[in-house]
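Have a look at this one.
Missing here: one protein chain of the complex. Every other protein chain is in place.
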Amino acid sequence: MQFNQYLKVAIASICLALATSLNAAENKEAVVVFAAASLTNAINEISANYEQEKGAQIKTSFAASSALAKQIENGAPADIFISADTKWMNYLKDKHALKDNTVSNLLTNHLVLIAPVGKRFDVTMNKSFDFFGAFNGKLCTGEMASVPVGIYAKQALTSLAWLDAGQSKIVGTQDVRAALTLVERAECAVGIVYETDAKISNKVEVIATFPDNVHEPILYPLSLTKDASAKSADFYEYLKSDKAKAIFTKYGFTFLGKK
Amino acid sequence: MIEVVAQLKRQDFELDVSLQLDQHLTAIFGPSGSGKSTLLNVIAGISKPDQGRVVVNGETVFDHEKRINKPIHQRRIGLVFQDARLFPHLNVEHNLRYPLKFIPAHEQQFHLKDIVNLLEIEPLLKRTTHQLSGGEKQRVALGRTLLSSPRLLMLDEPMASLDESLKSQILPFLKKVADEINIPMIYISHSKDEIMQITNNVVYINAGKIVD
Partner (left out) sequence: MLEFFSFTPAEIAILLLSVKVAVCCVLLIIAPAIAVAWLLARKSFPGKSLLDSLIHLPLVLPPVVPGYLLLLLFGNNGLIGKFLNEHFGFSIAFTWLGAVVASAVMAFPLMVRSIRLAISHVDRRLELAAQSLGARPLSVFFTVTLPLSMPGIITGLILAFSRSMGEFGATITFVGNIENETRTLPLAIYSLTQTPDGDLAALRLVIISMVLALGALMISDRLERKASQQIGHSHD
């Protein structure tokens, strides 16, 4: 390229950079919410309503709570964090990344077994049932070492003494929605996800629900981060309001709310 | 005996020749661009004429009407080029031995030893091709081509890139080959002086046509 062309490209790039940084400056007004992947649909709807009502801007990022927690620990600009387990919220508490006294339990959920539509099989929830012998193929759930749904799944499989028989058949994904998608596509014969995830998909069916006593209670704590903007406090309260409750309940979550 | 009848039309050049060569050594003489190399390419099978036929020692290697067109590797026509074209990844000995792989033993006309002695290239055998002078490269190229047991040997301006002293070094070897080896030879050159030292039998070519 000639020097003139280089110059033109350079100028265009600088203008673009300036424009986007100006835009970013504007968006410092937005409230940034990091939420567990299982909350994607509910939070999107709640945010949309809030934006309409209050004329404010909400920015969301959904991923496994483990990934989000590590990002916040490393300085990601989140104002609000909703985790799918207390473990990751406590992790951030220990790292002093949260605003004091703002952790509160928002929701609970249930853990279910799913299969692609039309590929169900019978499951009995006791130790004598040969679970992994009951199907061919893989079991998909979140990464068992870090992703909350995977952690709950591991607890459940261990309580039911099914885990050892199935180690080689388990595929860990980076979040619960990835596991859901794999079961939808029949890449996996069975999956362990939240009841609320199974509900939003018409390509999978629930073949059994894990009783609450085979895993730790599934709690979704909510918190403000240490450097949360003043503006975000309003949305934080909104998430605990009846309006939010209605939407969470619609998607199948059990609302704990104002505790 | 070599018979060539060929018409070939390219963008800026036209070849139209008809000749019979029945002498042991024939020189083809013409200025640059006269069609000498094209003629060589036609005989060797590198270029395909639009019309005509090529017969070498009784074997038809090309005939447009009869749809005969033998590929280069089947024509057994040995070529020596101006730039030697030795294989850089093989040493001298392996360059020489290269053609022996493709001829069954009973059809091989020469032994490596004989060629090495004829062209006096014994001391060069273990050298790489980069360790050779221009004249040495040509001798090796000549030896390699002979070892392919060709039924016709064509030399395309073999001394064009050599200086006078090197030329005078290689000339005796060319004469030796012409005298001692019983293979018809065609020597192509734009230098009358070179040709005169080798043969009187000259075919003149200009602008793609044979000149009487």
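Odds and ends about this structure:
Every chain is named by a letter (A and B) in the order it is written, and numbering of its residues begins at 1.
Note that contacts are C-beta pairs under 8 Å (C-beta built on N, C-alpha and C of every residue); 3 or more make two chains touch, one makes a residue touch a chain.
Bear in mind the structure is a predicted one, so any value in this text is a computation, not a measurement.
When the full complex is examined, the chain removed from view is found to touch A, B. Remark: the omitted chain is touched by one listed residue; of A:Ala56, A:Ala134, A:Ala186 or A:Val206 this is A:Ala186. Checked against the full complex, the one of B:Phe13, B:Phe102 or B:Tyr204 touching the unshown chain is B:Phe102.
Within the set A:Ala67, A:Leu163 or A:Ile207, the residue that contacts the chain not displayed is A:Ala67.
For subunit A, the residues in touch with the chain missing from this view are 64, 66-67, 70, 91, 137-138, 143, 145-146, 171-174, 185-188. Residues of subunit B in touch with the missing chain: 44, 46, 71-74, 76-79, 81, 83, 85, 87-89, 98-99, 101-103, 128-130, 144-145, 148.
The rule we apply is simple: only the chains that are shown with their structure count from here on.
Separation between the centroids of subunit A and subunit B, computed from CA atoms only, is 78 Å.
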